[in-house]
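Following: one structure in structure tokens, then a few remarks.
Of the protein chains in this complex, all but one are displayed in their positions.
Then we have chain A:
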Amino acid sequence: MAVARDSTSSTRFAQFKLVLLGLDSYMLLSLLADGRLFRLSCQTTGCTDCFAYLGESAVGKSSLVLRFVKDQFDDYRESTIGAAFLTQTIALDESTTIKFEIWDTAGQERYKSLAPMYYRNANCAVVVYDITQAASLDKAKSWVKELQRQANENIIIALAGNKLDLDAKRQVETAAAEAYARESGLLFFETSAKSGENVTELFTAIAKRLPLETASTRQRTAPKGVDLNRPNRRAPAASNNGCTC
């Protein structure tokens, strides 16, 4: 988590770690492939070519973009989405930009073998279930429990019932999931990664809950780790919070 003010434009820029659970990578990809998040990030700069942005700077072209373009989802195995994690920028309002450092579970979710590193310092989490599969909500509930056990006390958790486009095959009633979310203090959305419905709303709702102000004051006092990308006495480069495409 980092917050900085850009001296030239007085925009606030905050970075948060977001973990995704209960979501197979296919869904993550379609969620991102849809481009809505990217469109959102580029609204302020008037950029239209968001797909290029995605290819250039968010994820590995070789792995992800080829998979999009050539539609190779069928033989898609676990997860091959770049080397570290995805980053995703959202312009919350005219002066606030939020960058999500998105961690997917890679091949560590299936056997519940997530490393403590995964939960560590996570500011927010999206736990996804499939509204067409009743069992997936139970699985999501167990991930919520795990988050409450392992992660920061004040982590913001959103529950997302995905595949809203397949409403006809619905097995999980909205009211039941919503009641559970309310009891457990979670944000709740039903989304469709396919159509993009509520995806933007979900991420924006999380962004709005994030503690921007406390983050900025805490950042100043906390001892900083060594920036391995910037050896010896080099002044840190200004954070690039705009769209570069």
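In the analysis below, a contact is a pair of C-beta atoms (placed from the backbone, for glycine too) under 8 Å apart; a residue touches a chain by one contact, two chains touch by 3 or more; residues count from 1.
Just so it is clear, contacts and distances are computed from a predicted model.
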Protein name (UniProt record) of the chain left out of view, among "Pescadillo homolog", "Ribosome biogenesis protein ERB1", "Rab proteins geranylgeranyltransferase" or "Large ribosomal subunit protein mL40": "Rab proteins geranylgeranyltransferase"
Hidden partner interface residues of chain A, rising order: 24-27, 57-62, 73, 76-85, 87, 105-108, 110-113, 115-118, 120, 130, 163, 223, 225-233, 237, 239-240, 244
